[in-house]
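Below is a structure I'd like to ask you about.
A protein chain is absent from this complex, but the other protein chains hold their places.
When the chains are written out, they are named A and B in that same order, and each has its own residue count from 1.
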Amino acid sequence: MASPVTTLEQQRSSPAVPVKGVRRRRRPKLTGWAYAAPTALFVLIFFVVPVILVARMSVSDWGLFTGDRGWNAPENYSDVLDDRLLWPAVWFTIKYTVVTTVILLGLALGLAMLVQESSRWTGFLRSSFLVPSALGLASASLLFYALYSPQSSPLGFLGIDSFLGTPSSALWSTVVLIVWRFAGFYMLLLLVGLQSIPGDVYEAARLDGATRAQTFRHITLPLLKPSLALCAILCVTGSLLAFDQFYILTKGGPDNSTITIVQLVYNMAFYGQNNLGRAAALSILILAALLVVNVLQFRGLRGKED
Amino acid sequence: MRRILSAALAGLLLTGMAACGGDDDGGTAAPVAGAGVEGVDDGSELTLWTRAPLELQAKALVEAYNAAHKNQVKLTIVPNDDYVAKVGAAAGSGDLPDLFAADIVYVPNWTKSGLFHDLTESIGQLSYADKINQGHVQAGTFEGKKYVLPFVLDLSVMFWNKKLYKEAGLDPEKGPTTVDEFKQQALAVQKLGRKDVHGTYFGGNCGGCNVFTWFPMVWASGEEVMDPAGTESLLDGPAAQKVYSTWRELQTAGAIAPGSKDETGATWVAAFQEGKIGVMPYPATLLPTASKTVDVGVTAIPGVTAGQGSTFVGGDGIGVSKDSKKTQQAWNFLSWLTSEAAQVEVLAKNNSSVARTDLVDNQYSAKDPRVVTINKAAASPQSKTPVAVNFQQAFNAPGSPWATLLRNQVYGDAAALEKDNEALTAVLAQ
Partner (left out) sequence: MRTPQHIVGGGLAVLFLSPLVWSAVASVSPQAGTRQTAGWGFGNYQTLANYQAGIGQYLLNSTVVSVLTVLFTLGVSLLGGYAFAMFRFPGRNLLFLVTLAILMVPYATLLIPLYVLLNDLGLQNSLLGLALVLTMFQLPFAVFMMRISFEAVPKELGESALVDGCGSFRALLHIMLPAVRPGLITVGLFAFLAAWNDFITPLVLISDSDKAPLPLAVANMRQQVMGIVDYGATEAGVVTLALPCIVLFLALQRHYVRGFLSGALKG
């Protein structure tokens, strides 16, 4: 999401020639819409309409089994805010997001620097780091579920009693899974950023007698900012919506210590309360919160570029 | 282009919402009881949903039915944890299968929500109606109408490992008759001091497991777990407290296998089957499986004082869905399901418990005295199926108030009982 802004800005300042070329044609607006129509139809039918239905559920007394039983706003919203698990879930989700984003991006950057040059050896390393990205998140979670289970775990030598038994071990065990699964993907995105930094910039720094640390701090990091920002946005959004990994590994336990917000949505809908109205209300709140977070991240990014 | 899109949007919204309104009343289906006690067998295709852990029994039943009938039942297996989501999605848009099974503790909620067809009249026509397991029938009764019959029975009983008992100097033929004896026997096995062998095990992070295994200990002591309406928790009574303190003492003594604290129920029966556990309350359905690897002793779950013992009459009930258009054909399956042909020649033959009291003694149970013990336990007046509309939310859901209560009682602050029990009542009473 970082790039559309930049490219939009670029286009505004220097209109791309193809756009001009097309504009010369008879009805460019219609042509543009014609190409965008399939996207628009998909988004409309399979996304906008369901979201509207979710919004309607959120203001209705809507049971999982009973269906719509009429308007009840704003009861669902106030019930959600009164839920005993809401604030612990919000807090845990934020904590998880911060921990994951920091570790994941740090490691991904390290990996990207490690495999920056191309040789047969770094090619092998790149592939090794990337291979976990080929697994589905659910498959990866199942793999680690077996890896952590006392019944089948080969990790006994680590001397860890229980990988999922205490709140902090459950959190860290899940973070390990996520870092394993996603580090390669973010490494790739950062690698792209690294390789776009022109070699002569480094050359100039070297001639100026800059140390490696100085070069990293004053050249690599600033020039890498757009790529880092893109990774951060993807990682933050993904982590705030974390579900599969906790659903498979911890079910929110122990003692409700690892319930994420989306899991709370799932629990409201399908575990016990069976209240779609309430689940929908919380989903709408999440959507709103994420829109705000992403707009802020956009703004922050744009500000830095000006 | 835009106009077309907005028209499409409006149309979709309208139809989408109409279908969500629960406008299906099954009005086109013939009355279930209209076709007599056996229903209709006219070569219709029926759909049946059940959760994955019951696959073995469900498959055997469906295969036997299909072989002997013109109607053909098509079975769909759904992962256990996602069964409610699946049924919920279908129920909301009038798309339920003809027949579907449900964990018996969820049945009161689902009958109240109107997911099942009224079977009162049809059940009344069965000559053996009063012999069908009353726990399940009661759970499936709402406002005087009967909606559900037992599909597969799952009972909880005490299992012990005879080999480990012998080595620990215990009588391998005698299981615990009181909660205290259970504790002593578990401690004795623990004293063997063998690596990987422990006195007992339980699902320390699993509400559903301990509903199944601890409630009978309370019932066997002559007490109740809830009021008859299922809206108030009585799990702070003297017998319940004795049960909690027993498990807490076992935990303190290190006699519960490690891993129990984060056992969410996914693997709570595995350790016993691997011969690593002395004695524990266990699902009776698994006797044949466990017997493959362990020499198992079986008795009813004991209470605080010696007596008849008790069991949790669990498992799944089954009914005809509100959306079925082939109710008379679906009833044909249910009528057959409760007949001797299905109960004895399919269920008993496959070592499952029968759901009719008049069929408890059959040629298959006669072969194994342990099966007789299990069937007797099921018939004990202290064996029950608890009924509460909010059962799932109060007891089974991950992070339920019951899970909090039992974890505090075994691992945490035991003084929190009163507060935890109130939280439980608050959910039940909603």
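Assume a contact is a pair of C-beta atoms (placed from the backbone, for glycine too) under 8 Å apart; a residue touches a chain by one contact, two chains touch by 3 or more.
Just so it is clear, the model here is predicted, and its values are computed rather than measured.
The chain we do not see here touches A, B in the full complex. Here the missing chain is touched by one residue of B:D42, B:E55, B:E121 or B:D171, and it is B:E55. Touch with the chain that is not drawn comes from one residue among A:A73, A:V102 or A:V131, which is A:V131. Set against the missing chain, the residues A:L188, A:A205, A:A232 or A:L249 yield one that touches it, A:L188.
Contact with the chain not shown here comes from a single listed residue; of B:I123, B:A188 or B:V269, that residue is B:V269.
By the touch criterion stated above, the residues of chain B touching the omitted chain are 12, 15-16, 19-20, 47, 49, 52-53, 55-56, 74-80, 82, 85-86, 88-90, 92-93, 95, 97, 154, 203, 209, 265-270, 273-274, 283, 285-286, 289, 293. The missing chain lies against chain A, touching residues 1-4, 6-8, 16-19, 21-23, 25, 28-40, 42-43, 45-51, 53-54, 57, 111, 114-115, 121-122, 124-139, 142-147, 149, 151-152, 154, 180, 183-184, 188-189, 192-193, 195-196, 225-227, 230, 237, 241, 243-244, 261-262, 265-266, 269, 276, 279-280, 283, 286-287, 290-291, 294.
Rule of thumb we're sticking to: only the chains that are shown with their structure count from here on.
Per-chain Cα centroids separate chain A from chain B by 39 Å. Chain B contributes residues 1, 5, 8-9, 12-13, 16-17, 20-22, 82, 84-85, 87-88, 91-92, 109-110, 113-115, 205, 258-259, 261-262, 264, 267, 270-271, 390, 392-394, 396-400, 404, 407 to its touches with chain A in the complex. Looking at the complex, you find that chain A touches chain B at residues 30, 33-34, 37, 40-41, 44-45, 48-49, 52-53, 56, 63-68, 85, 149-151, 161-162, 164-165, 170, 250-256, 259, 267, 269-274, 276.
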